[in-house]
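Shown here: the complex without one of its protein chains, the others still in place.
Entry: chain A
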Amino acid sequence: MLDLTYTAPKPKVIQGAKDDWELVIGMEIHAQVSSNAKLFSGASTAVGAEPNSNVSFVDAAMPGMLPVINEFCVEQAVRTGLGLKAAINLRSAFDRKNYFYPDLPQGYQISQLYHPIVGEGEVIVEMGPGVARHVRIERIHLEQDAGKSIHDMDPTQSFVDFNRTGVALMEIVSRPDIRGPEEAAAYVVKLRQILRYLGTCDGNMQNGNLRADVNVSVCRPGQYEKYQATGDFSHLGTRCEIKNMNSMRFIQAAIDYEARRQIAIVEDGGSVTQETRLYDPDKNETRSMRSKEEAHDYRYFPDPDLLPLEIEQAWVDDIAARMPELPDAKKARFMGDFGLTDYDANVLTAELEAASFFEAVALGRDGKQAANWVINELFGRLNKEGLAIGESPVSAGQLGGILDLMQKGEISGKMAKDLFEILWTEGGDPAEVAAAKGMKQVTDMGAIEAAVDAIIAANPDQVEKAKANPKLAGWFVGQVIKASGGKANPAAVNDLVAKKLGM
């Protein structure tokens, strides 16, 4: 297999009024675990249900109810850890994070502060061909989601729905290895891609199934390297945390705004206050969540309702043995086995379903040609119609059939595109449709020769001109193909015309 190696990208530099500044970014991604039931109850995780219908007495924190852990959610967290090449902790434990809010009926969130289930791992974030940031993962822990408050249904009341309460989340915590807004967005894209390949989180950001908290600080060039050498955070600036963003665009805009805000404060002789901030996309600014400050005393303690979570190495090994091929490996294989360019391999592996479609088309055929057709014809057409790959009217088998007809020389490239169009709108078997529509490239050399002779005989003036200027031979080729109704093989015509004209 082709091994991909990368050089690190340059950190983004922002010019302040006085100096150059660099960014240091760490992220906490909250990814909803794909499961049928909640983390500690048997209520459904389905979206779109009537309010408070996917709620058990455990979720509603009725007195005397006890949590029982959903083993599949644990498996999903382990699978995610393995996918991020992370250490799996065979012993982890649950803690209570205490705070009051109407969408948190227990008065605490069950989380894993002291002993997370997954330890250190890594994500490779590509920033261009051969250039990538290695972002270290510090930990992944399992925790409960909160409910949902709706503030715009009544002038004086907030309405609360517990359907989300208790749904399993994985909090994926990175080290401060991200060095710019673009890298931050690319990190989320890559993490989302891996989670979707693993099937551990659907990555639906609009539904809030993947949300990001971003820690941002700024420092002078050179300081980050000192931090890297010593692990001493005092070389870096004071950080602010921007909470709860669910769009790549907002993440970039928020980081950019926040960095500039901090630079302005420091250049003005002030100092940044460590605090939690919210991004307002309408105003494109971040602002302090002062109300959160006092609430930050979470008084964590081990949850007495839950014994430590102990899992067996054999169970982890079994999950590891059933791991799907991940994006980095698939990309390397596509480049190695099918001779794809870096760019094409990225495009084709972005989504697992598209990668599988391509592979079905490419198997036993010319990989580059398959890639061109999938990317240009199929994706182009899907984008135009706003369809997902799973909704493609043309199957991988049909597209492969078109490529086979072309490969055998039975249809030309032009005919292939027409055939694709017919299959898209009307469906059918490629070979049968091509035959029924009379799409057949004439490869009978006798017929082509006769046509060439006829054109040459009918145009003696052109023959003289072409003999003086060989570039005009193309005119004959065009005439022959036209006379054949577009069915003559252009390469064969070309050869014959050249021969007949004595070139």
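As a convention for this text, a contact is a pair of C-beta atoms (placed from the backbone, for glycine too) under 8 Å apart; a residue touches a chain by one contact, two chains touch by 3 or more; residues count from 1.
We adopt the following convention: contacts and distances are computed from a predicted model.
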- [ ] If you had to name the missing chain as UniProt does, which of "Glycine cleavage system H protein", "Formylmethanofuran dehydrogenase subunit C", "Cytochrome P450" or "Aspartyl/glutamyl-tRNA(Asn/Gln) amidotransferase subunit C" would it be?
- [x] "Aspartyl/glutamyl-tRNA(Asn/Gln) amidotransferase subunit C"
- [ ] Touching the absent chain in the whole complex: find that residue among A:Asp232, A:Glu310 or A:Glu464.
- [x] A:Glu310
Task: Chain not shown: contacting residue from A:Thr7, A:Ser53, A:Asn207 or A:Thr341 - done: A:Ser53
Task: Absent-chain interface as seen on chain A, which is shown - done: 35-37, 41-44, 50-58, 60, 68-74, 93, 98, 100-102, 149-151, 153-162, 278, 289, 291, 294, 297, 299, 302, 306-310
